[in-house]
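Rest of the complex left out; these chains stay put.
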Amino acid sequence: MSDVDNKELDRMLQKAFEASTKIYQERGFQRRVGFGKRPALISVDLANAWTRPGNPFTCDQEAMDKEIIPGMQRLLEACRANGHPVIHVTTAYEITDRNAGFTDMGLWHCKIPIDVVDLKNKDLWAIDSRIAPIEGEYTMLKKRASSFHGTGLAGLLRAAGVDTILVTGVTATACVRTTICDGLADGFRTIAVRECIGDRVPGAVAWNLYDIDAKFADVHSVDECVDYLNKVNDTASRIAAE
Amino acid sequence: MSDVDNKELDRMLQKAFEASTKIYQERGFQRRVGFGKRPALISVDLANAWTRPGNPFTCDQEAMDKEIIPGMQRLLEACRANGHPVIHVTTAYEITDRNAGFTDMGLWHCKIPIDVVDLKNKDLWAIDSRIAPIEGEYTMLKKRASSFHGTGLAGLLRAAGVDTILVTGVTATACVRTTICDGLADGFRTIAVRECIGDRVPGAVAWNLYDIDAKFADVHSVDECVDYLNKVNDTASRIAAE
């Protein structure tokens, strides 16, 4: 990311966001959807092809190692301590021959190099070992950007009584953003966890989180989310015990 | 199936169907959707837990061994000879503990014993070896009755240019019927292959195929389908070669 001055870019983006915020505020956008009563953590594509070096899908490594993974570890700890469902989402394909008459890549390989994520090479799509799933946590294989489109996730979350999703992972531009847009449309209160969302090109996280916060989800810090995950359980337990 | 006289049941069902057909014909139901130009074979749950003895899901064994499997072998041969896509669909679950806070069974285990089909026991959900997938054929894992609901199948078929689906498998009551209803709704010409659709309780195949043919798909014999699969390719090849 050396060809753009990131500080100058951030400064310019902040100016653009301030101008946009003025318009949005005057018109009643940027409302808060709020936290609900039964959360689940949806962690998107934090698998080796995205979290580790050397793959076309590798994301910004500094953000990954210093913010996303440590933030995820704290979120996982809070979910596990309080019995909140955790869904680890990953992406891989059975038929990666671009010339096949039928492929589970659909048409997406016509835009991006998903043909590298071969289902036979589990190292690529296994969840990063630093945040590995434990017994009882669901690892869901998806084929598209959204964790909801073309999967049963919405139905499974409803069946479990979940009303709120905390979304983390990569990339802001694609799989995280579409997961959030679909999550709200599928009837869930959507929370984007700021420090746990990454990308691989400059400005993409900032811009996409800005759009998301304006229209599709509330953006909150890891601290705020951990605090919520710990508190919401207390209330639920208290009610259940009455 | 010893407690009901199957011949008497069939006779009675035929009388009921004749009365229904009279009503449907007068009112313009039972139309033909027809075969399209680019077919795919969708084979539903012909995996060991359904095709072999000894499982709660085991289907009628005589129909399975004498009609469904041999019919499927002929359909597969025709698809493979002519390059038509084949999708083998099966069903299994990662979290089969009924008391789990979140499970990929959703709520279906509250109605039927899907908790026996554990993803860790591949023997259960592997496609029957007599009709095993070959390289380039997609094996799709689903969680629900329909092969379309909560899966990316419709999008993948559209991406491959498919306009017609030939549906086979088990059971008529559940996974085959919902797959057909969704297939039509998702924009595909739907063909139910008569001899290749089974169930495990008396009358279920006859009744469900009757409903399906009246409203959701054309029911055709294996002979008719094999003939179509061989012919449609000729036309497509001719056009492509011009």
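For clarity, chains are labelled A and B in written order, and residue numbers in each chain start from 1.
The rule is short, and it goes like this: a residue touches a chain if its C-beta (ideal position, glycine included) is under 8 Å from a C-beta of that chain, and two chains touch if they have at least 3 such contacts.
Since we're looking at a predicted model, the values are computed, not measured.
Here 2 identical chains are displayed in place, and the whole complex they belong to in this file is assembled from 4 copies in total.
Everything below uses one rule, namely that only the chains that are shown with their structure count from here on.
Distance between chain centres (mean CA atoms), subunit A to subunit B: 35 Å. Of all the residues in subunit B, the ones that touch subunit A in their complex are 40, 83, 85, 87, 94-95, 97, 100-104, 106-107, 136, 138-140, 143-144, 149-152, 155-157, 159-160, 162.
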